[in-house]
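First up is the structure itself, then whatever we jot down about it.
As you look at this complex, bear in mind that one protein chain is not there, while each of the others sits in place.
Presenting chain A:
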Amino acid sequence: MATRRALRTLNHLATRRAHSTSSVSANELSHFSALASSWWDPQGPSRVLHLMNPLRHDFIASCLSDALPPSSTSTTTTTPNTLRYLDIGCGGGIFAESLARSISPPSPTSQTATPTRAAAITAIDPSTTLIQIARDHARRDPTVAAHLRSGRFEYKNCTLEDLITAAPPQQQQQQTSSTSTPTATPPQTYDIVTLFEVLEHIESTPAAGISPQSFLADCLRLVRPGGWLIGSTIARTVPSWLVNQVIAEAPWPIGVVPRGTHEWQKFVNPEEVEAWVQEGLMRAADGRAVRAGAAALEGMRWKCVGVVYFPGFGWKLVPGSESWGNYFWAVRKGV
């Protein structure tokens, strides 16, 4: 059943567990485990990834301004910041921690809307090492550490499938008192599910039924109607091959990314992502959906914008460059 294990898995423990049926190759495993210790070094190998992070916030804000997910809690809240986030493949927590920092602490007075409108975030990664690094780093910021203690921010060392099969956690089910068997309850859903720099690391194993497409379909099952699945990845083009494989992974002093970070063959083009998410929505794999087929695409929105890294200046959103290299994409599930 739980055959599809996601993502970059890094350390030996996780490797053993995910070994037989993982969608992650041994190469990816050993590569990212070597990077683990320098994950948060601003001058380290993950520097380019750190520099991209603020643009993720910009892109999320642009999605929210296009269509805000409908409020889930009909209770009387004084805050417009009600969105619950799920970050899949959080790694060392670069994005998850920054999002947790944007959660404004509860206050008696009415609050102003934050760009991310975040109320809570759950971040998952199958790697024990990386989750530990993420938790240790989060403790270094009292604001984030307070969110960790209060439960508004949570790191889980688990796979996407674990989340889908697991029952919703007790503490977040204050309104319902479901005492039925865990297998019968649908998975907890989120307003925003994020998938940053993950898709290009998924191993396609047709024999085991694993593909980026099935992975995306699973992600969509965790998105509430009206919510967004937001990600970023790299297009499989000649320029992206030159930039990401030849130049970015070149030896010092040209290269900015450690050798072996990317495999160009696994890169995904925007049209492919769009087709896969449509397929995923139409299959209505969450079992509870009333609608299926083409009706599932009603209210769906597709959004895509390229980003380009200019050495010395950083990342810039460049609309139209999505078919060249790095790009952000987002899909909104119909209400």
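Everything below uses one rule, namely that contacts are C-beta pairs under 8 Å (C-beta built on N, C-alpha and C of every residue); 3 or more make two chains touch, one makes a residue touch a chain; residues count from 1.
One rule holds for everything that comes next: contacts and distances are computed from a predicted model.
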item	value
Protein name (UniProt record) of the chain left out of view, among "General transcription and DNA repair factor IIH", "Cell cycle checkpoint protein RAD1", "DNA replication complex GINS protein PSF1" or "Ubiquinone biosynthesis monooxygenase COQ6, mitochondrial"	"Ubiquinone biosynthesis monooxygenase COQ6, mitochondrial"
Identified contact with the non-displayed chain, of A:158, A:256 or A:317	A:256
Contacts of chain A with the absent chain, listed as residue ranges	37-38, 41-44, 47, 50-51, 53-54, 57-58, 97-102, 112, 114-116, 136, 139-142, 145-146, 252-253, 256, 311-312
